[in-house]
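All protein chains of the complex are present and in place, except for one that has been dropped.
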Amino acid sequence: MNTLDRGERVRHDADSPEAGRLPRLLPPRIAGGPAGLTEHIARYGPLPAPGAGALWRERLIAEVGGSGLTGRGGAGFPTAAKLRAVAAGRDAPIVIANGTEGEPASAKDKVLLAREPHLVLDGAVLAAHMVGAAQVIVVVHEAVRELVAAAATERRHARADSVKVKVMTGANRFVGGEASALVNWVAHGIPLPIATPPRISESGLDGRPTLVQNVETLAHVALIARHGARWFRSLGTPTEPGSMLVTLIGALNRPGVYEIGIGTPVRDVLELAAGPAAPLGALLLGGYFGTWADPAAAGPLPLSAEGLSAVGASPGAGLVAALPRDCCGLAETALVTRYLAGESAGQCGPCVFGLDSIAGALEALAAGRSFQPARLRRWLGQAEGRGACHHPDGVVRMVRSALKVFGAEIDRHARGWCCGRRPAGTLLVPPRAAA
Amino acid sequence: MTGSSARLRVNPIACDARGLCAEVFPEMITLDDWGFPIVLDQDVPTGLRSAAEEAIRLCPRLALRLDRRPVRSISAEISGRREPAGPSEG
Partner (left out) sequence: MGGSQYLWFLSRGSGLVLLVLFSAVVVLGAATRTGSAPGRWPRFAVAELHRTLSLFAVALLVLHVVTAILDPFVTIGWAATLLPFASPYRTLAVSLGTLAVDLGGAVLVTSLVRQRLGQRAWRAVHWLAYLAWPAAFLHSLTAGNDLGLWWVALVEVGSAAAVAAAVLARLFNSDRGGLPGPGPRRPPAGDLPAATARPRARAS
């Protein structure tokens, strides 16, 4: 029985029937707005107090390791491995919570921070204890900065944490959430990636070992610390355990942010949003760096890295965009590509010029002007893997999938036809958050 | 020079499409459609080392270098290339 509505504390033993149930991160609440500290503690229980010394730290890291938690920001790196790498550093480490959500179509981090900021802050503080950091910097999208800052102030007044928590706004740039760009932003106000060596876990902010974690990942850490690895694994798949937040947008009846167990079939995920509002032509899986897929092919697949690999896709940052059949996929791809080209850091020629040319080629194809797809493919090959970061690679991957899925559309355009009846640009509109 | 493996690498941030490298080392450097060098990701044969060194010397931006690493970590660098990290990494 779900006692959450009455605000009572729920027991989440790994063996209890509630263990494998959703929601975990986004419980339904009667009142709107963020959960205050008292309500948060009443619902989830107090933050596990840090024990003395390395034994407690190592046990908690082992618990996170046993849970199989991976980064929820898109890269999917094993969280425990990151924690260990930073904890092993020589200087005093520092924790940066990444809530910048540079992907314009994704809303999950904003929604999580707006509704359960204390869950994220719990996780950040726990991460700080695990790596031995004395300070946490929470970088968030400007839309939720005030809320998160208020939550941090609330904790300070209640003397809830023994580490310093600072909240700041992120740069409003797509690439600003990439780990080295985030460190660069916090340190110098420049949201641009830097050459990888040395690794951020060894030498990041101020040359100190830096832990950069997505805010959703930290929220999961906060729950794992309370309920354990086995509880966490009661959802999801054996190789990709746990739950994740997804942003569902496009031609759906109730677009918004939802929480799913990893491995839920894609069509069931779409049902959470009350299903398609119109016959679907394509799905964009993962985010702007994701992959276009045919809805019939992707529908039965589990929403997991393993499941989606069958169509060459991966969950990425948890975005699923449903493109209706009467919306021109080429035009949408051209718009997204043009946006991504503009978000280039501008440091490397193949990215600056390559993405610009590729966007121009897609715009030409979308507008029905003659353009040789072979030339576009050539440019895709030339832009890939030749920048200092992976920005051009993400674009190339997304465009290649578009060429595959919208191949018939390209032929139609070449002959002067287009099936699009709606104006393009619906994918760029951010969704309403789930009530 | 010993028989160690060496790869020619471009620093994409320093490179400014001056094009001298492709002029003097066309065996392994070609220019893309925007004038930036595409370097063959292969070991530089010993016979071509001097041409590679000339390209490195001539680059006005010092953007070329010879990477003398054991073969294992070079292939790891190629195959270990992760998926593009999303915009909210972590």
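The chains carry the letters A and B, assigned in the order they are written, with residues numbered from 1 in each.
Going forward, a residue touches a chain if its C-beta (ideal position, glycine included) is under 8 Å from a C-beta of that chain, and two chains touch if they have at least 3 such contacts.
Small disclaimer: the values here were computed from a predicted structure and weren't measured.
Enquirer: Which of A:37, A:143, A:194 or A:419 sits in contact with the chain that's absent?
Expert: Once the missing chain is taken into account, the touching residue is A:419.
Enquirer: For chain B, enumerate the residues touching the unshown chain of the complex.
Expert: 14, 16-20, 23-24, 33-35, 56-58, 60-62
Rule of thumb we're sticking to: only the chains that are shown with their structure count from here on.
Enquirer: Any idea how many Å lie between the Cα centroids of chain A and chain B?
Expert: The answer is 33 Å.
Enquirer: For chain B, which residues count as touching chain A in their complex?
Expert: Per the stated touch rule, the residues are 10-13, 15-17, 32-36, 38, 81-90.
Enquirer: Which chain A residues qualify as touching chain B in the complex?
Expert: 71-76, 97-103, 106, 109, 174-179, 182, 195, 212-215, 217, 286-289, 314, 316-317, 347-351, 353-354, 357, 378-379, 382, 385-388, 390-391, 393-394, 397
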